[in-house]
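First the structure, which I've put down as structure tokens, then a few questions once you've had a look.
Some chains omitted; the rest stay in position.
Chain lettering (A, B and C) follows the sequence in which the chains are written, and residue indices restart at 1 in each chain.
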Amino acid sequence: TGRLSLIAGPCQMESRDHAFMVAGTLKELCAKLGIGLVYKSSFDKANRTSLSAERGIGLEKGMEVFADLKKEFGFPVITDVHTAEQCAEVAKVVDVLQIPAFLCRQTDLLIAAARTGRVVNVKKGQFLAPWDMKNVLKKLNASGNPNVLLCERGASFGYNTLVSDMRSLPIMAAMGAPVIFDATHSVAQPGGQGDSSGGQREFVETLARAAVATGIAGVFLETHQDPDNAPSDGPNMVYLKDMPRLLEKLLAFDAIAKA
Amino acid sequence: TGRLSLIAGPCQMESRDHAFMVAGTLKELCAKLGIGLVYKSSFDKANRTSLSAERGIGLEKGMEVFADLKKEFGFPVITDVHTAEQCAEVAKVVDVLQIPAFLCRQTDLLIAAARTGRVVNVKKGQFLAPWDMKNVLKKLNASGNPNVLLCERGASFGYNTLVSDMRSLPIMAAMGAPVIFDATHSVAQPGGQGDSSGGQREFVETLARAAVATGIAGVFLETHQDPDNAPSDGPNMVYLKDMPRLLEKLLAFDAIAKA
Amino acid sequence: TGRLSLIAGPCQMESRDHAFMVAGTLKELCAKLGIGLVYKSSFDKANRTSLSAERGIGLEKGMEVFADLKKEFGFPVITDVHTAEQCAEVAKVVDVLQIPAFLCRQTDLLIAAARTGRVVNVKKGQFLAPWDMKNVLKKLNASGNPNVLLCERGASFGYNTLVSDMRSLPIMAAMGAPVIFDATHSVAQPGGQGDSSGGQREFVETLARAAVATGIAGVFLETHQDPDNAPSDGPNMVYLKDMPRLLEKLLAFDAIAKA
């Protein structure tokens, strides 16, 4: 197994300028550290806690910006899809289609994503056991797509709380798919602020270190220059300025994990 | 609050003949017991554990049968919708649109269902706290639809297990919506049989009694003349022949609960 | 199975006068309702959250008061034991020895309690599955005591939260022991107030109704004339003045459950 990869970016695509700023910073950092980057942002937040919360830049505009980012920086990009219809359109530009955790059992969405031929990153549902993901993987493989990433992002643990069971990482790896640990949403507190989700940024590093030490293919980290003013997932995004030190640490653990 | 209502029917719409057989039996039984019936069946099982599992009769054929059932028996019908696009089409015939638990946070689906003007029954996600449902309710109400039912169907409790927290029933009732207890899916064991979900039919009555005793608007019970050979949810459906005794018991508890 | 029994009293034995006041009120009420009463109080709270919290009246004084209560009112009494050494001493006076939930796997305590020949009421540990109680029951039976009550008081559900799985009641009843539902500690929020446990008195009735509707041998309810000023378990004790209405309701459900 190769070196740790990174899926990173701001939760939402806020604007072309913002995307270019964050992408440029991450590109430079990853080049310096020798870590493969897949740039992540969402063009639509389809399951916000509240109706009045910011939804995002939209599909059409989002695809334009992703295309420009790819041309400028040369990295692959990842974004989440919410309906079967979106898949083919998104796949024209985006390299990795991400299936949101709540939707990881929706057969039509899985089939449509698989049929694009793009890599599919499936978030494990908060309501699933790690071994249940073999059925999700089978749906994707049986639809003709062998390129699947399985992503841990926490399991429901009582109310408004997720827990990261590190055993899930080797369990899913044994299914033959590269495993990603989403250290951003694993520290989310769903519904924890009443009309929005809370988060525990202070535990991102704890969980990321733990996951990387078990030996995983990649880590997923949402990041922002000013998380507390970001339109979504602010409480659990990492400060962009803290990424260098965090990634250096994770790479050191990764080297030991795979020695 | 009025008398206990019943949402019942086979999990899947298997065929016109089968639908008429079950519907006729339930209609007669409910008339005899003086219990309001909403007939339930799914035209598509969109999130089966396995790709090869039976999906169902399909939307077009399903709507035809629902229309005929309504004409014959005069009861309202309920079915689940999976995409925003389906809502308007389904609402031409179906009286109550049901939002599946996994999809209860999908904003576009909630808005589309709400805008049909039909009653919307939202299953509480296995990953949500009861108080989180106020945000779901708000999305529906803010989309112009005051006619919402909130449905408990179990919360994630470790792996492959759901638990029914009876406190959720008064918590959701306090939001002002009628509360339904789904005694069929509350005894499901998600992923419990490896490539399909298991269930504990033997606890349907236990949980239904408990829920009715707390004082609820309605109970949801899937039923079949031969559950072990049904195409889905067999392990947790009630035998059609056991419905009379079960409903009589529940009505007796309901009378005490609301005295 | 006979009529619902009641285990009730204030959490702590506060003083002789207080014990006689509550006992007299409960005795009169139960005589009127025709419900069998086992009077409960603790002489020592051995696992308080905080060291400075009130421990109780002590064993010697406690036994004196229990003896006087029994002479005056003629009811059996129940109290919890915390060490093997206490069992024989307590059994001289007390009719039912209660094993606290945290201690339900302590072999020496179980053996000592069993060997007194008194009835033993074991609280199911918050960390146990209902089917695990068959091993606890076996330890007691194998120590020569067939008179065991099994008591549900909630299972750990994430942090600082308990959930009552109503399936546990028939599961434990199938082991051949009478099953008690503790509606007081089932609504506790362990550690929920930082340096003491919280509680949700408002859900005592919800859970008690639910449990009784499944058909149980008895209900356990701590009660106090002024819970908010009680030395322990205040947030989840029922007001003494609310007991008549609550018990009448529960008896009505019990009659249906056992019809």
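Criterion: a residue touches a chain if its C-beta (ideal position, glycine included) is under 8 Å from a C-beta of that chain, and two chains touch if they have at least 3 such contacts.
Note that this is a predicted model, so its numbers are computed, not measured.
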| item | value |
| --- | --- |
| Homomeric complex, total chain copies (3 given) | 4 |
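Heads up, the rule we're going with is that only the chains that are shown with their structure count from here on.
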| item | value |
| --- | --- |
| Chain centroid nearest the full-protein CA centroid | B |
| Chain pair bearing the highest count of C-beta contacts | A-B |
| Centre distance in Å when chain A and chain C are each reduced to the mean of their C-alpha atoms | 48 |
| Chain A and chain B: spacing of chain centres that average the CA atoms, whole Å | 33 |
| Shared interface positions of chain C, touching two or more other chains | 157 |
| Residue ranges of chain C touching chain A (in the complex, touch as defined) | 157-159, 161 |
| Contact footprint of chain C on chain B as seen in their complex | 155, 157, 163-167, 169-170, 200, 203, 206-207, 209-214, 249, 252-253, 256-257, 259 |
| Chain B residues touching chain A - in the complex, by the definition given at the top | 46-51, 55, 82-84, 102-103, 105-108, 111, 125-132, 135, 138-139, 142-143, 155-156, 159-160, 190-191, 195 |
